[in-house]
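Apart from one protein chain that is not included, each protein chain of the complex appears where it belongs.
The chains carry the letters A and B, assigned in the order they are written, with residues numbered from 1 in each.
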């Protein structure tokens, strides 16, 4: 089989713990470096990149913002790509220069989702 | 790159503002007429086509039904295809002849989602 390529779509901030766990379990299953993984956040999902904004994890995950960013960084170090939709950042008043350095900003999240699927990435919605 | 093809799936009425904004931003990004876009509603998503039924946007979007239909019409004029699942219309007691003229009714929403993906459409869940 060809190398697996997976694209996770996050459009609600509360879904971050779930997507990070899924990415981690997926890597554990196929082996580090054995798959291409991208996580694209648009809509309210981008708040996960800016916990200081106070908009992420307002519910159950409320106190886990630092833990979430640490896990993102850990996955980034393993090759996972983190992307954010510029339109969504604007709507949520999140400055691009406030984002973690490993976050790639794309002009429009939907375009990124369409392009990656056209490149053979499997789409997984959280 | 080939022409992008995007299929949005809406199965909850409250997701309409989000999907319409995403379609609009996507067109702004790639250019009008540069991509094929279809929005397929099944389940409770079909209520978005029949605001008179009083079942759409019962929460925050409550007063925006007219605005939503106007935005649908605007996107339809730009080539976006709007489709509704016949099974879902029946379950929500929405008469087909009450739908906006630009809405295409398909026998089963899942078949439409499967066929379009087989034709190369990227799938995006709202």
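Methods note: a residue touches a chain if its C-beta (ideal position, glycine included) is under 8 Å from a C-beta of that chain, and two chains touch if they have at least 3 such contacts.
All figures in this text were calculated on a predicted structure; none of them were measured in a lab.
**Student:** List the residues of chain B that touch the chain left out of this view.
**Tutor:** Output for chain B: 9, 11, 42-43, 87, 107-111, 113-115, 117-118, 123, 125.
**Student:** So that we can see where the missing chain sits, which residues of chain A does it touch?
**Tutor:** 1-2, 4-6, 18, 22-23, 25-26, 28-30, 35, 120, 122-126
One rule holds for everything that comes next: only the chains that are shown with their structure count from here on.
**Student:** Rounded to a whole Å, what is the gap between the Cα centroids of chain A and chain B?
**Tutor:** Once rounded, the distance between the two centres reads 25 Å.
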